[in-house]
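Data block below; observations after.
Heads up, one of the protein chains got dropped from this complex, but the rest are sitting where they should.
Going in written order, the chains are labelled A and B, and every chain counts its residues from 1.
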Amino acid sequence: MTTISSASTAFSGDDPRNRLFGPVPDVAGERGYGEDHPPRVGFFTDTSVCIGCKACEVACKEWNTLPMDDAEGNRAQLGLTGASYDNTGMLGANSWRHVAFVEQSRAVDLPMPTVGAPGSAGGQRPLADPPVVHPGVPASSTTAEQSAPQQTTSGDREIRWLMSSDVCKHCTHAACLDVCPTGSLFRTEFGSVVVQEDICNGCGYCVPACPYGVIDQRQDDGRVFKCTLCYDRLTDGLQPACASACPTESIQFGDLDELRARADARLAALQEKGVEGARLYGHDEDDGVGGAGAFFLLLDEPEVYGLPPDPVVTTRDLPSMWRHVAAGAALVVGVVASAFAGRRR
Amino acid sequence: MKTWLDAWPVVRQLTGEDRSGRGDAVRSRRTDTLTPRTATADRVVQSVCPYCAVGCGQRVYVQDGEVTQIEGDPDSPISRGRLCPKGAASKNLVTNSTRETRVRYRRPYGTEWEDLDLDTAMDMIADRVIRTRRETWQDEVDGKRVNRTMGIASLGGATLDNEENYLMKKLYTALGAVQVENQARI
Partner (left out) sequence: MPQQDLANSDCIVIQGSNMAEAHPVGFQWVMEAKARGATVIHVDPRFTRTSALADVHVPLRAGSDIALLGGLINHVLSHGLEFREYVTAYTNAAAILREDFRDTEDLDGLFSGYDPGKGQYDETTWQYEGTSVTAAAGQRQAPKPGASGSAGGGQPGSAPDAEEHSEGSSEQAGSGGMPVGGKPQRDETLQHPRCVFQVLKRHYARYTPEMVQEVCGIEPAVFLKVADALTSNSGRERTSAFVYSVGWTQHTVGVQYIRAASVLQALLGNMGRPGGGILALRGHASIQGSTDIPTLYNLLPGYIPMPHAREDRDLDDFVAEASGSVGYWGNMRKYAVSLLKAWWGEAAQPENDFCFDHLPRLTGDHSNYTTIAEQIQGTVPGYFLVGENPVVGNANGKMSRLGLANLEWLVVRDLQMIESATFWQNGPEIETGELVTEQIPTEVFFLPAAAHVEKDGSFTNTQRLLQWHSQAVEPPGDCRSDLWFYFHLGRTIREKLAGSTDPRDRPVLELTWDYPTHGPHDEPSAHAVLREISGTGPDGTAVSGYTELADDGSTSCGCWIYSGVFADEVNQANRKKPRTEQDLVAPEWGWAWPMNRRVLYNRASADPQGRPWSERKKYVYWDEDTGKWTGPDVPDFQATKRPDHVPDEGATAEDALSGTDPFIMQGDGKAWLFVPAGLADGPMPTHYEPAESPVPNPLYERQANPARKELRGAWNRANPAMSEVFPFVVTTYRLTEHHTAGGMSRTLEYLAELQPEFFCEVSPQLAAERGLEHMGWATLVSARNAIEARVLVTERMRPLRIAGREVHQIGIPYHWGQNGITTGDSANELLGVVMDPNVHIQESKVATCDIRPGRRPRGPALVEFVEEHRRRAGVASGRLGPNGRAPIEERS
């Protein structure tokens, strides 16, 4: 009888096809999908163009028929959280998308008013952008904004109202999946991580395993739920519901490689304009989860958005843990054996 | 040859490529047969969002006579398939159990709603229009011909279709009702 043990290459971290951290070129391929499986897909959420409308939250709930609840997951009582316009609070069993709102404000020095020669001071720009009314001129998606996104001068203040739609990261190394004892959580052919509702027995091991606190148990049900990247829609060639609703393309769905390239270009454009604080989050394949299938362009530290600054897959140390467990088990066996031995005496 | 044994995850795990049982090997029967309800719809009907005046295109998926999904119409040059949270909640709007689907009637000085048959309600309303029109009819005001009633007023919402507004204005005007107003005033 074959058993999976700590000695198995699957948990040693040494097998290039079964690593628990670091880059993985083909996550679905490693999970047994043949060579013709579709490319890995994911989300690039560009928070710099998010308008905080929450269409993603509603479209997700409509498609996945999720229950209504308050920020604490209670269905009976609805109430304000007081955290700006965020009344969802966090990702949970019933909220697979969550738009965070962060208000920031600082005073600025206004320049002395200048009268005369209007139009000369900074307003003129080269006539680079073609009009788009004519056939054949495609709608462009350049990055020529005049100022930092989501940052606005407002009288003698500068206000930033950061808005960001959070979602399950569909990690390259998904701890939830690694710890699931029932095979309910699985890696799809698209590289996403999905809970199988018909298998989940509500053990809840995955809940503390998630470094982002995403996966959650439904109170009256016991089973865990989270974003499926609309797995059912993907099988039919559709986009996830949230991405198809998003009015400003803040949520972009697509092949992960392409999204990464798009994100790099967007970041470079913002950095070129001197947008302080712009950064990608979950984009780096060398990070603690091997890069995320859902990554973000943020305008401030991750903590500001309620995201962990340096998430690490909780199973990263599993091989050494297994070794410790094995040692511990041996010790227990020894103690128990000696106890019996003693009794025998 | 496939046998029932091949469907057993452990067997798949051991015999397939997914040796650690975290992917293909653990797919459940439900997972394998998942189909989006958009794919099984009997028909898809093009519509327009009923909330604000942006006029986003919607696609309405219908199965067995029920609306199963409403989402943005990517063909629309105005919305390009996108919807706001209200538009995205359109299925909820249509299929919500909180919707009233029966005529309710409150008699004068009544303290509770009562049931009323739709045909009876229509007949009663027609009688009241005719009675009020007769009772409040004005041929002239200050010696000038007016041909109207100031006893019947109407306030319409601005989610009325053009065709509905048209029949309303046509009927009211023929009845001589002039206090016909709309959200557009507000």
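Of note:
FYI, contacts are C-beta pairs under 8 Å (C-beta built on N, C-alpha and C of every residue); 3 or more make two chains touch, one makes a residue touch a chain.
Because the structure is predicted, anything quoted here is derived from the model rather than measured.
Mapped onto chain A, contacts with the missing chain fall at residues 49, 51-55, 57-58, 61-62, 67-70, 78-80, 82, 84-85, 87-88, 103, 105, 110-116, 118-119, 121-125, 127-136, 139-147, 149-150, 152-157, 159-161, 163, 247-249. Looking at chain B, the residues touching the absent chain are 43, 45-58, 60, 62, 65-67, 70, 74-80, 82-90, 92-94, 96, 98-111, 113, 116, 118, 121-130, 132, 135-137, 139, 141-186.
To be clear about the criterion, only the chains that are shown with their structure count from here on.
Taking the mean of the C-alpha atoms as each chain's centre, chain A and chain B sit 34 Å apart. Residues of chain B that touch chain A in their complex: 9, 12, 14, 16-31, 34-36, 38-39, 69-72, 74, 81-89, 91-92.
Residues 2, 4, 10-11, 18, 28, 30-34, 53-55, 57-59, 62-63, 177-178, 180, 183-189, 194, 196-199, 230-233, 235-236, 238, 241, 244-247 of chain A are the ones that touch chain B when the two sit in their complex.
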